[in-house]
Structures are given as structure tokens and as C-alpha cells.
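Some notes on the structure that comes next.
Note that one protein chain of the assembly has been removed; the remaining protein chains are unaltered in position.
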Amino acid sequence: MNYNYSLIPFYAVIVSLVGAILILISSRKPNLREFWTISAAIIKFILVFSLVPEFLKGNSVECEIISIASGVSLAFRVDGLGLFFAIVASGLWILTSFYSIGYMRGLSEHKQTRYFASFAIALSATMGVAFAANLVTFVFFYEILTISTYPLVIHKETPEAISAGRKYLAYTLSAGVILIIAIAWIFVLTGNVEFNANGILKGVNISSAQLTILFILLIIGTGVKAAIIPLHSWLPTAMVAPTPVSALLHAVAVVKAGVFGVLRIVVYVMGFDLLKTSGLWIILATFSAATIVIASLIAFSQDNLKKRLAYSTIAHLSYIILGASLLNGTALLGGILHLAAHATLKITLFFVAGAIYVKTHIENISELDGIGYQMPLTMGAFAIGALGLAGIPPLNGFISKFILINGTLSSAHSAIVLIYLLSGLLNAGYFFPIVYRAFFIKSERFTKIREVSLFMLIPILITAGLSLLLGLFPDLLFNLFHIAQNVSSEIGKSIIVDVNKISGAGL
Amino acid sequence: MTDYFIGHAAYYFIITLLLIGLWGMLFKKNYLKKLIGMNILQSSIILFYVVSASKYNATVPVLDPKLGEINPSQYINPLPHTLMLTAIVVSVATTGVALALLIVIYKRFNTLDENEILEKMK
Partner (left out) sequence: MIFQHFPIVIPISLLLGAMISAPVGIWKRKLTYPIALFASFVAFFFSSAGLIYVLNTGTHHYYLGNWIPPIGIEYVVDPLSAFVVLIVNGIGFFVMIYSHRSLAKEIPGKEVPFHAVVLLFLAGLSGMVVTGDLFNLYVFLEIASLSAYALVSVGEKRAPVAAFRYLLLGTIGASFYLLGLGFLYLDTGSLNMLDNAKIIPLLEERGLIIISLTLMLVGIGLKMAMFPMHLWLPDAYSYAPSVGSAYLAPIATKVSAYVMIRILFTVFHTEFVSEYYNFTDVIAWLSAVGILWGSIMAIAQSDYKRMLAYSSVSQIGYIGLGIGLANPLGFIGAVLHILNHALMKATLFLVNGNIFYRFGITSIPMFDENLRKKLPYTSAAFTIAALSMIGIPPTAGFFSKWYLVLASVDKNNWIFVVVIGLSSLLNLIYFFRIIEKLYITRKSNLTLDEETKMNEVPISMLVPTLLFAILVIGFGVFNAYIVDYIIKLAIPDGMI
């Protein structure tokens, strides 16, 4: 593999930081402010996308900015996993920006400048997390991500929102402290915090009890954002945030940064070999499997639409983690693909929830009877999202789940496949009633309601369309499939899945 | 053994002074008495330096041809004594600042008793 020095990853990180400053400066002129948001989003996406051809040629783009602490540099490297995550997050940011503008103006919310600025900083941090070449750079941006999303969680400034913000900070910053301690330990042990495909800790001289503690510290550090039960309770509470925040941050950026962190730790810090020989993967697999089942069951009991979506998110995040913890290239591939699939599907669902709220101020599922007649496009998109998460072809949720199940079957513990199947059923169980209510129960309540503004409707339709498109042609857009496959084959032992075959399966 | 104690009698005296000073500073309730304790403490340290540099059968550190060959044991070490000149100045200055503070405190609270002052400060 060739190494190319290029500052593009750095620019991709910094562009929305500059955007945030411009947003703050132009706080008096809403149109200019929104212009900065949109242009930062688009420039960021173009920058990220420009890294794809180089990557597919097999070149690794990397850069060192400065020495961030003695012996460690602030360095970025574009590898498959990071690039994949960056494409998903930055791509969906563009849509969310448009949607946010519609949402915030539709509700004429207060303190919009703070909102957009924090959003831009959060995205900056997400890119940093994605492209970080070492653990210190990773945790650097990981903490910035935590702090920059706090203003978004408390945006409504109700007592409820404030206590949710406190809970959020308490959980995520404690996790941050634990992660920093674990990283310091690794640094002292190995003198090296650079991610590599064999695992940083490979061959390190450490007793197995210590290794277990270190692994648990690392998993707690990242697992809070990834909402592994019992570390999840901040996420449903944080749903008091405005819907675009829930959509992008709590379905894509923040929680996915946590999952991304878990993947980094499993693959690049511990390494498959070490996890296999030490048997530590069992811990991760047990917790994530339990999370899938428990969160899905809790989701049933939630009447608040966003809370139900939140618990569904918790379950789906653990799909990815469970896939990775099986230490099998194919399951890892499925997990990575599910990262994108869940992103597009869940963001659709959240966008719809926000659209309903803007139009009707309704948050509960039991009050949604008949809304599908008045907002057919919106609720149609919801149906697509629900189908996709249940794993119905031809949506992208099917592809990722299919590969996950394939990988599970080819691993030594094929019984785990039952978890995925059960969870698919549960998904159907808690999503389809909403669709049913919306379209099949008639109610006179919503006769005056029309579709939402185009600012919001178009992003909804695009994300729903993306889910469908990626289900039919996984590799069509941005070569996502190739990039993901590249990661899993780099780790090795992956069944090479022919992309064309998968497309066929989708149909 | 007794020789040792007698030989070091001055040091025991100094330690006693030092403890008296500390006791006064920490446990007396009147601020003026605390200040006096502080002065005793400082004096004890000054004495400590002075005593440590004293010598029997030795003279001032000016070369004296009458004593013949230069032998350090015949002259006392002048340095601790000169250091103490500075320390005395410091001690006087500290006392000055403290007295100035006490005057202000007395004007504001009409007492120098710690308990009463703390009561009035609430």
C-alpha cells in the first residue's frame, strides 16, 4: 500500500469548524448563517468524497498536523472504516442541514445560532473521530463531540431538557475519562497508540486479568456512546432534543461514533487474534446480544414515537457490535454495512417524527391514527424505513442483515443467528403498528394538516430513496460496498461476497 | 550524657521558645497575643542561628596577627549572624504589617478577640 501525504482529511475536519465561526459571526443574518451551514456541509462532503478514488486505488492518504502531546501527533489517516463512516456522516449532514432549517424555522425556535454552530462543531468532531490515526487524536475529537452536542441536547431549555443534558454529560464524560485512562495505559504499555490492522496490543506483555480490565475500560469508554445496555440510559432521555438533532446525532454521528470506536477497539486496538485467544470477545458478544433483545422488547412499551425510535436505535447499534465481536470478516462486513443502512433508515424515521411534530405537535404513537391520509409521502417514507429496519428486501437493511447472518452462520457460534432473526421479528412488531395506524385507521383529526414544507419533505424522500437505492445496488453510490469490503478483507478471513450477486438478492 | 544535655542547653531553650510561640499563635484567641506569639517564634529562630554560630575561645572574624597561623577554629563564623540581621529586618517588617492590619481590624470590628470577630463577620 502506498502512503500519500495530503491535508484533505484535515481540511474535511476543519471546514465545519470554520463554518461554526462564520455562523457565530453572522448570527444577526439568518439567511447568511444558513448559507454557511449548507456550504460547509457541501464542501465537507466534496472533500470526503474526493478521498474515495485514491482509496480505491489502494493508496492510503495520511497527514500529521502537529505534535499534540509529547510523543503523539495529531494525525489523520484515511482507511476504509473511517472513510465509510465519514461518507455516511457528512452525506447525511447535507440533508439534515436542509431539514434543520425547515424544522427550526417551522417552529421558530430560539437560539438558532447556537444550534447551528454546535451542529457544525459536532460534525467537525465526527470527521476527526473518523479519520483519527491514533487513539489520542481519536479521544481528542471524541471529547469535543461530547461537549459540542451538549448545547443541542438542552436546546429546548425546559427542566426536562436540562436534566437530560446533565445525564448526558455525566454518562459521556465519565466514559471519556475512562477511555483516556485506558489509552494512557496502552501508551505506557506499548509506547504506541497508532491504529494498525493487527491490533496495537498484539504481543504486548500483560497478564490476562489486566488485559480483561483494559478491554472492559475501553469498551465502557466507547460503549456509553454506543449505548450498550446497561450504559444506554442517556440516549432515550436525550430524545428531548429537537428532532434533527436526534436524527443526525443520535442516529448517525454521536452513537455511530461510539460504535465506530468499538469497531476501532475490536479490530485495530485489540485485534481479532488477541480477542480470540483471550476469549474476551464473549463479553462483548453477550452484552451486545442482550442489548439487542432487551432494547427491542423495551421499544414495544414506548408510546412516545421518538423514545421508541431511540430504543430501536440501541438495538441496531448492537447489531453492528455483535457482528464485529464474532471476529469474522463477513460478519464485520455486515456490521459495517449496517452502520450505513441503519443511518439512512433511522434518519428517515426521525425526520418523519420531526415532520409530524412540526405539523401537529404530536409525539405519541397512539394519537397518530389516520395521519397517513394527510401526509402520504411522509408516512410512505416512514413505511420504507420501518420495512428496512425489519430487514425486508429490497432495502439496504436487508443486505446488511443478510451478510451479518451469513457471517454468523460461518462462525463457530451459529446459534447467534437466532438473535438476529428474533430481533427482525420484534422490529416488525413494533414498527408496523405505526404504519398500520397511519394508513388503515381512519380519523377525522388531521383533516387540516398538509404535507410539510419542501425543506423538510425533500430530505425525507431522499433518505428513503437512498435506502431503497442502496438496497438494490449496494455499490452504486460512493462505492460504499467496496470500501466496506476493503476493510474486512484487510482484516482477512472474509468470504468475498460478489457485489452483483448481492444486488440480485436484493431484487 | 549529662554533658550532652548541658552542652546543648541553649537548643532546648530555643525549642521551648519556639513551642511557646507556636502555641500562642495557634491557640490564643486575642489577635494581639497571636502577634506576640509570632514574635516569640521568630526570635527563637534568630537565637537558633546566633547560638549555632557561637564558639568558645574564638574571636571576631578579623584576621589577627597575634593568633599566629590562620586556624578557623579560632574565629567564629560571621555568616549566620549577618543573615540574622536580615531576618530581624524581615521580622520587624512583618510585625509592622501585622500591627497595621490589627489597627484596621480594630477600627472595623471594635475588638481583637477572634471569636467576636468571626461572629461579626457572618
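Each chain carries a letter (A and B) given by its place in the written order, and its residues are counted from 1.
By our rule, a residue touches a chain if its C-beta (ideal position, glycine included) is under 8 Å from a C-beta of that chain, and two chains touch if they have at least 3 such contacts.
Bear in mind the structure is a predicted one, so any value in this text is a computation, not a measurement.
J.: Taking the full complex into account, what residues of chain B touch the chain not shown?
T.: Residues of chain B in contact with the hidden chain: 18, 22, 25, 31, 34-35, 38, 41-42, 45, 48-49, 52, 79-80, 83, 86-87, 90, 93-94, 97-98, 101-102, 104-105, 108-109, 117, 121.
J.: Which positions on chain A touch the chain that was left off?
T.: 66-70, 72-73, 110, 114, 139-141, 143-144, 146-147, 151, 154, 157, 162, 165-166, 169-170, 173-174, 177-178, 180-181, 184-185, 187-188
Methods note: only the chains that are shown with their structure count from here on.
J.: Return the distance between the CA-based centres of chain A and chain B, expressed in whole Å.
T.: The mean C-alpha positions of chain A and chain B differ by 71 Å.
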